[in-house]
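Missing here is one protein chain; the remaining ones are kept as they sit in the complex.
This part shows chain A:
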């Protein structure tokens, strides 16, 4: 099952400079594990341990087919073949 994942500039060090990579998984969580297999280190940049459970990092946005995953189940958001996933770090500061 192929899912296109768009990688932001800051994370392209994990993808040999590729702007997009392919991955697979029935949920966002499974997709991230799959990406980690091919691009070691990337998972750590996307998720963090929050009081015992793993969650998306606060300042990382992930979209499935243009929907912010925070509104569709977060790491449990479902994925299907042909979906497009976009990862964008928040543009934020103090």
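The rule we apply is simple: contacts are C-beta pairs under 8 Å (C-beta built on N, C-alpha and C of every residue); 3 or more make two chains touch, one makes a residue touch a chain; residues count from 1.
Everything below uses one rule, namely that contacts and distances are computed from a predicted model.
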item	value
Protein name, per the UniProt record, of whichever chain is missing from view ("NADH-quinone oxidoreductase subunit J", "Pimeloyl-CoA dehydrogenase large subunit", "M67 family peptidase" or "Fatty acid desaturase")	"M67 family peptidase"
Among A:2, A:18, A:54 or A:90, the residue in touch with the chain that has been omitted	A:90
Touching residues on chain A - with respect to the absent chain	8-10, 59, 61, 63, 66, 68, 70, 86, 88-94
